[in-house]
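So that we are looking at the same thing, I have put the structure below in structure tokens.
Left out: one protein chain. Kept in place: all the others.
Naming follows writing order (A and B), and every chain is counted from residue 1.
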Amino acid sequence: MIELSHVSKRFGEETAVDDISLRVPKGKFCALVGTSGCGKSTTLRMINRLIEHSEGDIILDGQAIEVYDPVKLRRRIGYVIQHTGLFPHWNVARNIGLVPRLLKWSAADVQGRVEELMDLLGLPVGEFAHKYPHQLSGGQAQRVGVARALAADPDILLMDEPFGALDPITREKLQDELAKIQARLHKTVVFVTHDMDEALKLADHLVVMREGRIVQQGSPLALLQQPADSFVESLLGGLERGLKQAALTRVKDHMTSMGPTLPAQSRIPADFSLRQALSMMLRDHSDRLTVVDQHDVPIGELSLRRIIKEAQLDKGSARE
Amino acid sequence: MSLLDALPTPRLRWDGRHPNTVLVSLSLIMLAAFWGLDVVSMAPNRIVQGTSYGALEALGWPGALLATLLLSFIGILAWQPSHRHYRALLAAVMTLMALMPVGLIASSYLLIDPELPQARLGLGATYWVVLFVLLLCLIEIRLRLKLTRLWPTLLLCGVALVWWLCATLWLDSLALVQEFKARDRQFLRAIGQHVTLVGAAVSISVVVGLVLAMLMRRYARLQKGAFAVLNFLQTIPSLALFGLLLAPLAWLAANVPLLGRLGVSGIGTMPALIALIAYSLLPMVRNTYIALEEVSPDTLEAAKGMGMRAGQRFWQVRLPLALPVLLEGVRITTVQAIGLTAVAALIGAGGLGTFIFQGLGQAAMDMVLLGALPILMLALVVDAGLGALAEALRPGGTR
Partner (left out) sequence: MSNSLSIAQPRKRALLWLWPLMWGTLLLLSVVAMSAAEPLFRWIEPDARQVIYDRADFYVLLGRHLLVVGIAALVTVVVGVSAGIVVTRERGSDFLPLVGQLASLGQTFPPVAVLALAVPVLGFGTLPIIVALMLYGMLPIVRNTLAGLQEVDIDIKTAAHAMGMTPTQTLRYVELPLAAPVILAGIRTSVTINIATAALGATVGASNLGDPIISGIVNGNMAYVVQGALTIALLALTVDSLFEVLQQPLRSRLSAA
């Protein structure tokens, strides 16, 4: 668990982070979102003591971070940065095995772990283990970066705009894989990004920062339903907000049981999002969809009126 | 926020609480040198080895105290540096430099017996060390105050003027001055020869270098061969190249009367000039070529897109953008040529090297200094001047 209470950071006269408090429970995914220079990277880097905070308390697993030896602390925390920071003179396997080797694991253990991780990240060992970073594509390099961060099986993973330099298609693919890995490994993740869609897609807990302060924090849905001010609303995409919210809601949570009328022609799997459902309605000129399970067996239906009504209800509940 | 913004850059620790360890340690070094090394040496005449004197004997109590105070002042001010303190430090360094000849005058009164007109005063290790360290202090202060090179250069010129005045008016007993007085005509001629030789070699190699670099850009095959030849030339010791040119030029002068009448001869200026040009070409061509190639292709593409003709692109875009790097080449070439010209004295080309080699031959160290010091100063002045010019010509001014 990571807990920051009333933490500030000053560089000389300038205050980079101003009295922020936040809590990331064990196994949760927290995203720090904001424009450039809002202090989100500084916040992240205070957690593994790359930067020492000026005021307040940062507590990891019940202990103030000052108690830990900084070098040992960093070996226990995974860290991924935008430009990967892979060592250009080491091959992929050696890069991934860095922290286990710093922790003096045996050579066999290191090798086993490296192969396991390359497997997890979809990098075939035979093809990639002996390549050097300059021989990799951006997406492959960042997979190595993530594997390196996970190598010593840390409980905490810090990610600083890890996908910021990738093209949209690679970025989306890596986001999906990160979500899958997180679903399996349940790390405590703090993820810095300026891309709100990325944050909405991945995070359990969203923290919006501006000029060193936290403007709003909460679940993605709560933020979408009730942005604190126009800044958060503009980050959330203004008019697009409704669709973003719909993207976070599953069809199966809003479907009704099969009605007495004939089932609609268009079929949608139950684990798709409401956004996809709306898109399908527009495409097929239909205000009703048949919801099916993974075996394509109808299990319920979804109507346009229902979606709109639910949105109203959600908003009402968020207000309370 | 990029990672760079988040890093506290150690190079820019400007807060006044942090002592400037550089200046503090330099001040300590100077204090140690002042009390530990010889300040001056005194010899009754040119031939006899001099006796050395420490700070107390050479400057007396008041002088030694004043110097100690000024030197410690630097360290104390640097302990809590601020903009104002750095200015005070600059003033202290300049004062110390200007006081150096005064110290020598004091020594000559204290140590030299007026009965011995031949007696001469030699500069001790203290003066050299303190002078060198003071220059280091000046560099450090210049960087901290973010001054351009121009101001320190002007201040140093002022100090040099003070030295010159003191030397001509009151320092007859200084060995260096005596050596100079014994051959002042010769000295001025040597400086003239030195500067002329360097100037001729550099200007010729600038022109040849520019033409060669442009040819290389047009004919790619020329590039590799030319660089190989120029690189090979640099591996031949300057001493040898000067020597090697003696014979063929002597032969030419003897067998082609026209050349002989034009001043070509085996010994003297001609082989020196040719060798100097040969050495100057590599740095010149390399920098010119890089300067012209380095201009961003985007800029040139834009110029082309705006409808500039090839000639216009070269004269209005490529050349102005290349100029600072090109000047850097001229600077390196000139400084190198100043040093090499000193070697040319060995084959009778004249110049300041004459004093060095004559002095070495006679084991007259003050005469060696008479040659070496002006060469050093010439190199430093040219370096600072051309560096300042390149800085000023950089588009957008100094960085």
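Everything that follows uses one rule, which is that contacts are C-beta pairs under 8 Å (C-beta built on N, C-alpha and C of every residue); 3 or more make two chains touch, one makes a residue touch a chain.
Since the model is a prediction, treat every value here as computed from it, not as a measurement.
**Student:** Among B:Val162, B:Ile236 or B:Leu319, which one touches the chain that has been omitted from the display?
**Tutor:** With B:Val162, B:Ile236 or B:Leu319 as choices, the missing chain is touched by B:Ile236.
**Student:** Using the document's definition of touch, tell me which of B:Val22, B:Leu147, B:Leu252 or B:Ile290 contacts the absent chain.
**Tutor:** Of the listed residues, the one touching the omitted chain is B:Val22.
**Student:** Which is it among A:Thr84, A:Gln142, A:Gln245 or A:Ser303 that touches the chain not included here?
**Tutor:** A:Thr84
**Student:** Of B:Phe227, B:Phe314 or B:Phe357, which one is in contact with the hidden chain?
**Tutor:** B:Phe357
**Student:** Please identify, in ascending order, the residues of chain B that touch the omitted chain?
**Tutor:** 3-4, 7, 10-11, 13, 20-22, 125, 136, 139-140, 143, 232, 234-244, 246-247, 335-336, 338-340, 342-343, 346-347, 353, 356-357, 359-360, 363, 365, 368-369, 371-373, 375-376, 379-380, 383
**Student:** List the residues of chain A that touch the chain left out of this view.
**Tutor:** Contacting residues on chain A, toward the hidden partner: 48, 50, 71-76, 79, 81-89, 98-99, 102, 130, 132, 134-135, 148.
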